Structure formats: structure tokens, C-alpha cells
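For this view, one protein chain was removed and the others were kept in their places.
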Amino acid sequence: MLPDATVVRSILSAAGVHDAPAEETSLGLVCRVPGSGAPGVLAALRESELDFRILVDMLGTDTGEGIEITYHLRSLSRDEELYAKTALPYDGDLHSVWNTFPSALLQERETAELFGLKLVGHPNPKRLFTTEGLEPLLRKSVPQRSVEEVRQR
Amino acid sequence: MAIDRFTGEHSVAFIRSEQLFDLARRHSLWYLAFGIACCAIEAPMSASGPRFDFDRMGVFFRASPRQADVMIVAGTVNRKMAETVRMLYDQMPEPKWVVAMGACASTGGPFREYPNVVLGVDKVVPVDVYIPGCPPRPESVQYGFIQLQEKIKAQTEERLAARRHGS
Partner (left out) sequence: MTDPRDLVTDVGLLAEGAHDPGSPPAGIRRAPTGVDGLTTEHLVINMGPQHPSTHGVLRLIVEVDGEEIVAAETSLGYLHRGIEKLAETRRYNQLGTLMDRGDYVSGMHGEQAAALAVERLLEVEVPPKARWTRSLVAELTRIASHLIWYGTFGLDTGAMGQFLYAMRDRESILDILEAISGARMMFNYIRPGGVVADLPAGIDGRIRRFCNGFDAYLDEHHALLGGNEIFQARVQGVGEIDADTALAFGLTGANLRASGFGWDVRRERPYDAYPQLDFDVPVGTTGDAWDRYMVRMEEMRQANRMVRQCVDGMPEGDFTAKVPKVIRPPEGEVYASVESSRGETGVHVVSDGSDTPYRYHYRAPSLFACQVLEEILPGHLIADAVMLIGSLDIMLGETDR
């Protein structure tokens, strides 16, 4: 179920990401790639012998220093799962992987909108869920409504 | 006919036209088929279903707001939805009523802390009946409609009384 870490590292090196950490955590096998290199790396992982054909899930996390994007890849022929993480700065560029995985189309729009990133290379980079003028709601800096605010509705 | 038992055979009944229209309106409230969220499964779907049968109260759904009397706002209203709710309310012809169904439509519900959620649909349209619950049982919705019927009757009586006392 866990892919071979050395094979993953060699694929990443071939794609131009050298010395990429690929470690096993409670999640599974996690490899880290630099932000702008995500499309190339994901394409390489898809074409490789490990055959990661499916992007199951894509999410962003506000780590306090920036936004960490996690891509959850799955290989059906080998029944393996891999997580690729990139770290982006606040208001940074999110490079789209839709050419490799069209399932990322709506998820990238959502992540870019709710975390305040700029979507690059996407055919339809509009807001998805919220209206104009709302802040990136999933960031830790944006608070939820307080009890007093609700009571005074 | 059963009514003859009360009035006697071949009888003629007199009623103020206002009261007749009010009777007809109360007992044939057609709601707009407009389910936003989870409450939509209980109100427009289960309550109109075979067990709870809204139709015996004369209530069933219409697809177009131009043909509806009541708008049941069933679900959380957020900022993007608020304009649509207002537009639909404006498209309904008078007389019209709004039923806020569930905790979300009444005051924001379990999602009240999220900035995108509007704290209750009464910020956008005037509400006549609030039905609490998350989700309210279909019987609660039907009870809410009975309260709405009482309210319509009370409003008509007020109007008639005001006119009779020469205002």
C-alpha cells in the first residue's frame, strides 16, 4: 500500500527536484516539492512506473507561515497512495495541475479562493464559492463570528 | 352533501366576499418549490410525501414564484443566496407569506459562526412564521402551516374590523 520511497525520490530527481524528502508519517508516504514545480512533478508521477493516475483529493492548510497544499495521489494498478505537499507563501501563486489531473479543476478554484492565492494556468480562475469582497475565509487570521455578534443579530 | 346537515336542505348561504376569499386562500396555500438545504428533505419532500401528506391541507408545490402564495425558506441562507431569495420573494404576487423553516433560516442555526452565513432569512425578507428545529419534523412544518392559517384569518378579521369601525 505504501510506495517505495527510493523509487519516488528517483522520479522526483528525474523531474528536477533533487534531495526531495519522502518520509513515512501517520498519513502515509509524504514527499515535499517546491511550489512552482508541482505540475511537473505530478505529471512525472503520473507517467512513471508507479502509475499514479488519480488525484483523490487536494487541500490547503494554513500553517502560520504560509499555505501548505497537499495532493493525494492514488495508483490503482498497484494499489498505492502518495501525498505530495508544497509550501506557498500567503498571496502566492498556485500553479494548476489540471492538464494532468482534470479532477483538480474545481478544487483549485476553491483552494485559491478560500486561502487567498492566485491561480495560474487555469482555464477558469474565477471565485467558486463566495462573492466578491469576502476575505479568504479558511485562513487562521480570519475569525469566526463571536457570541456577542450573533446575539445582537 | 354533508353541509346540508348543518344548514338544512336547499339552503342559501351568505358570506362576505372578503371572508370567502380568505377561506379559500387559507386552505389552499401553494408553496414555492425551493429547498435550499437539509430542511428541504423534510418540508418539500417528506411532508408532501405519502405519510405526512401536505395535500390534505391543500398545500402543494408550484415551480414558479408567480404561482405561489408561500415561500418556505428551508435551509441556511448565505450571502450569495440572499439576493436570489429576495428576487424570488419580489417575484411572488400579493398576498404572499414567508415561512422560515429550521434553525438556519430563523437565526443562522448551527452555522451561525461562519462569516458567509446570513443570520436568519428575516434579514432579507419579512417572515410570518418561524419553525424551530434542526430539522423540524414534518408534523412541525404542518403545525407551522396551521399557525399561518390562523394568522391569515386573524389578519382578515383585523382588516374587516378596521373597515367596519369607519376608518
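We just call them A and B in the order they show up, numbering each chain from 1.
Keep this in mind: a residue touches a chain if its C-beta (ideal position, glycine included) is under 8 Å from a C-beta of that chain, and two chains touch if they have at least 3 such contacts.
The structure presented is a predicted model; accordingly, all values stated were derived computationally and were not measured.
**Student:** Check each of B:Arg16, B:Arg66 or B:Lys123 against the chain that is not shown and name the one that touches it.
**Tutor:** Only one of B:Arg16, B:Arg66 or B:Lys123 touches the chain omitted from view, namely B:Lys123.
**Student:** In terms of residues, what is the contact footprint of the unshown chain on subunit B?
**Tutor:** 32-38, 40-42, 44-46, 49-51, 61, 63, 65, 75-76, 78-86, 88, 110-111, 113-118, 122-124, 126, 134-135, 137
**Student:** May I ask you to list the residues on subunit A that touch the chain which is not drawn?
**Tutor:** Given the touch definition above, subunit A has residues 25-28, 53-57, 59, 61-62, 70, 72, 76, 79, 101-103, 105-107, 123-133, 137-138, 144 touching the missing chain.
In this section, only the chains that are shown with their structure count from here on.
**Student:** In whole angstrom, how far does the Cα centroid of subunit A sit from the Cα centroid of subunit B?
**Tutor:** 46
**Student:** Given the complex with subunit A, which residues does subunit B contribute to the contact?
**Tutor:** Within the complex, subunit B touches subunit A at residues 79-80, 107-108, 112-116, 119-120, 123.
**Student:** For subunit A, which residues are in contact with subunit B within the complex?
**Tutor:** Counting only subunit A, the residues touching subunit B are 129-131, 134-135, 137, 142, 144-145, 150, 153.
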